[in-house]
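A single protein chain has been removed from this complex, and every other one stays in its place.
Letters A and B mark the chains as written, and numbering starts fresh at 1 in each.
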Amino acid sequence: MSSDSHHKENFLQKYIFSVDHKIIGLQYGITSLLFLFFGFSLMMIMRWQLAYPETPVPIVGSLLGETGILLPEIYNSLGAMHGTIMIFLGVVPLAVGAFGNYFVPLQIGTVDMAFPRLNAASYWSYFIGGVVMVSSFFMPGGAARSGWTSYPPLSIFESGQTIWLIGMVFLITSSLLGSINIIVTIVQLRAPGLSWFRLPFFVWGQFVTSFLLVLAFPPLEAAAILQLMDRVASTSFFLPSGLVYAGAPVEVYGSGSPLLWQHLFWFLAHPEVYVLILPAMGIVGEILANNTRKPLWGYKSLVYAVIFLGFMSFIVWAHHMFLTGMGQAMSAFFQTTTMIISIPSVVILTAFFISLWGGSIRYNTPMLFALSFLPMFGIGGLTGLPLGVGASDIHLHDTYYVIGHFHYVVAPGTLFALFAGIYYWFPKITGRKLSEGLGKLHFWPSLIFMNGIFMPMFIQGLAGVSRRLWDGGQLYAHAQDVLQWNEFMSISAFCLGAAQIPFVINVFISMFNGEKVDRNPWGATTLEWAAPSPPLPHVNFESSVEVYRDPYEYSVPGAEKDFTPQSEK
Amino acid sequence: MQVPYTVEERPETGLNNSKLGIWVFLASEVMLFGGLFSAYVFLRMAAPAGEFAYWGSKLSIPMATVNTLVLISSSVTVIMSWASLKMKDFEKYKMYMGLTLLCALIFLVIKYFEYTGKFHHGIYPSSSTFMAIYFTLTGLHGLHIIGGMIVMGYFWLPAGNKMWHSEPDHFTNRIEVAGLYWHFVDLVWIFLFPILYLL
Partner (left out) sequence: MSDHDHGHIEEHIKVYLTVFGALAVLTVLTVSASYMDVSNTEAIFLALAIATVKASLVAGYFMHLITERQTIIYILCLTFLFFLVCMFLPLITFIDHTAL
């Protein structure tokens, strides 16, 4: 428990098995960024196949077999693993594990998370889960290929699922430990004077997110155990009686239900999508306030909206299951709750938009990413509405429309917010700024090509092109008119990949040669900027912190500067 | 600098960090077993009438009743071990903690005989949906018992002695927190027993 700062730590203790939340946050950050690039690469291989069907894939073709052409089974594996890796190994660890761990203790003015060793354990559990997931590519039978949703009966018979399930258990454990830590930290360790309604919106986002993780993940863990039993112990939790596979009756007891899996899976997976967006909204809030030099508009409504959103997220999940033969009553119930849950999202987005009104806007790179989040998330959210209404969902379910919808929310939505956070907080972590020039070179093409990939998906989806098709819909008459978009989307994807190169270069160069800045280069009000850059090992602040003000006291009438830090009397 | 409120309570909440932490963890455990219970109910409703009752009748009520009483006793002994520490009686603590571990061991031994008895009669998780959920629920519960034994065993061994002498209040809190986890394991069984064996 005592963070022995007066004992000399060896290399292993200081950098590898550190219990300092900043090191752990960086570990999460680096690992998750690597996984994001890996998951993105998998998708680029898929997009090659979709644009140029049955032509050898360049560069990595040799890894795919003799002909270099992407086989359907591998395509399915890439699809399942792309989703799994991006969500569970990429976005959530970055948004919660990296940003949450690094900045929650700083923004609440304390020395570390409540349980530093548990924090390290949660990172290493994530790491092991990641290794297990990636190793599945090298196992006989290959990686999982039943979608990130792992629906039975297919997932009981397809190869790669057992290792996927084991990997998920490690990842779920990591999330649970991490979110317990965040909840206890925020409740117990806030600095004197930091009342609940003085918390930065980023901390509120992390707090609600952690509740979602703590309460929604366990049923999926239970379901994963059941699916593991089905795969290795010949049980039939999810296999109905009378099932025939590959021409032969399946030799299990039967009497199970594939729907049970769907319920337990989506009970988590719906709150999971709010886990993907809430930290991002938190980051956007911080950056908007800072770069408009105004307080966030409607802080209280933002807080109540985010709490209400978290609560509602638990009772909408079956809108992913409208086509499972649901009765009218329950379908109406879930449609209603789904419509209701759009309200807090709109409240949050509206408050953000209004926050811009009358602001002295600074268009630095973090702000560009944060600003673009608003319309991008807007498109993502609005395109969700036809999916939440049963009647239109019948037409759109499992089409490219769905893929377009959720990617808009997560890719130019959450990922842009996370990039914004990296540009914003890089000076706090390293004491240097990232280059603005390279930042803009990263931002503008990324924005353009994100839209290039995902906007046509709505067109294809509305035409009825199904998702998860190896040949991109070629065999279907209804797809013929929209197939030409495939090449356009794929080229956009390759260009999006290229657009990340300035970012990578920027990070490496700026770490050593970036413009050195003082501890508060953006003129921000929240507590993390009161610490040195980087914050002191183990104790963060030079002296104990006391809070006297609300989180966004920008342009206070009569103040000498256009910002007043929370810790200033 | 130490993380605050590891031992003393934060005035605003009246809690120390571990107390809050363990309860949040137990909340997640409620959802874990809740997911499994939900699966049980769902599967029972989806199964032909009487199927679950038929397979359920193959379980041994006497063995499970004994196990219920054993686990309840272990709950009492674990809280007595905490109470002993609060009264600064380390020897009593060791006795009660030892009894708790003994009860846990007895529970596992009876479980072992239950399971092997089933296997002997050719009944495995794959034999029926009921047996599948029975083995999974009691198996996961058993893993939680083992986990609890490991933690409490660690506190019972010389490690406990060292911690008691260097930081008694912190150690007492740790036993309280371990006890909370243990009571939860008992709680799960209180529901498992009637649902699986009696209904």
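The rule we apply is simple: a contact is a pair of C-beta atoms (placed from the backbone, for glycine too) under 8 Å apart; a residue touches a chain by one contact, two chains touch by 3 or more.
Model, not experiment: these values are computed from the prediction.
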**Fill in**
Note: the excluded chain touches shown chains A, B
**Item:** Contact partner of the left-out chain, one of B:A27, B:L99 or B:M163
**Value:** B:A27
**Prompt:** Just one of A:L33, A:L70, A:L215 or A:I429 touches the chain that is missing; which is it?
**Reply:** A:L215
**Asked** So that we can see where the missing chain sits, which residues of chain A does it touch?
**Response** 187, 211, 215-216, 219, 257, 259-260, 263-264, 267, 314-315, 318, 321, 325-330
**Asked** Residues on chain B that touch the omitted chain in the whole complex?
**Response** 8-9, 13-15, 19-20, 23-24, 27, 30-31, 34-35, 37-38, 41-42, 45-46, 61, 65, 68-69, 72-73, 75-76, 79-80, 83, 86-87, 169, 172-173, 176, 179-180, 183-184, 186-187, 190-191, 193-195, 198-199
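Just so it is clear, only the chains that are shown with their structure count from here on.
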**Fill in**
Whole-angstrom distance, CA centroid of chain A to CA centroid of chain B, is 34
**Asked** For chain B, which residues are in contact with chain A within the complex?
**Response** 1-6, 10, 13, 15-17, 20-21, 24-25, 27-29, 31-36, 38-39, 42-43, 46-48, 51, 124-129, 132-133, 135-136, 140, 170
**Footprint of chain B on chain A - complex, ascending** = 1-3, 5, 110-116, 118, 176, 180-181, 183-184, 187-189, 214-223, 225-226, 229, 233-237, 252-257, 260, 263-264, 267, 538-539
